[in-house]
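The other protein chains are all here in position, but one chain of the complex has been omitted.
Let's turn to chain A:
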Amino acid sequence: MMETVIRAEGLDLTFQTNDGPVQALLDIDLDIHKGEFVSLIGPSGCGKTTLLRVIADLEKPTAGTITVNGMTPEEARLKRAYGYVFQAAALFPWRTIADNVALPLEVMGLDRAERERRIRENLALVDLAGFGKKFPWQLSGGMQQRASIARALAVQPEMLLMDEPFGALDEIVRDHLNEQLLKLWAATQKTVVFVTHSIPEAVFLSTRIVVMSPRPGRIHDIIDCDLGDDRPLDIRESPEFLKIAHRVRDGLRAGHAYEG
């Protein structure tokens, strides 16, 4: 029996804006198990990022319940249960790459030796060994995002929450990082919740795909997607891959169809 790490039941979230209330999430039911790679996919405004932020305790739901590792999201956040990767690398420009990775470790109050061990380990993990002394602007966008993944991993969280981490990168860099992320996931066995709006990315990376639809944001379909452990980029031309991609696309289209 797989262990559930994230469980959402009847989750609602309404933002109060100047134009009146906006229903960002409606009646979300979702279980995510340990070691899964779950993608949240949908058009903009479908609440996929909002759902991720609720899991991370960066937003509070207005109704329903959600537990992370059996705790409230806030308790989980205070215990640093997850590493969060943003759309942009969000590195501090005045810190070197190594010091950026050290940031959460300083906050955690780790001693210097342990900090340096984790910096070395995690920079190597994302293929940035030897770049520790560089400043963020000296690195390409893809390398910056890898550094931010190293920073998230340095906390040694049980799960990674990733919010369109490769959305701003070009196709080739994105393919490369997708491959790397997959290897990283296989090596670390972490639970990953991954927000994206790219169908190939979602199908290539995930064990399950949650298709969401907008206004109000809700779950339209949940698609199992297990292409096996060994997934070269070529797999994207295989019939199984295309079949799943087709189902995701249908889901996204249907989600749009009953838009008033």
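Some observations on this one:
Rule of thumb we're sticking to: a residue touches a chain if its C-beta (ideal position, glycine included) is under 8 Å from a C-beta of that chain, and two chains touch if they have at least 3 such contacts; residues count from 1.
Everything below uses one rule, namely that contacts and distances are computed from a predicted model.
Comparing "ABC transporter permease", "AAA family ATPase", "Xanthine dehydrogenase D subunit" or "MxaA protein" against the UniProt entry of the hidden chain yields the protein name "ABC transporter permease". Touch with the chain omitted from the figure is made, among A:22, A:88, A:222 or A:235, by A:88.
Listed by residue number, the positions of chain A touching the unshown chain are 56-58, 77-80, 82-84, 86-88, 90, 92-96, 103-104, 106-108, 135, 137, 155.
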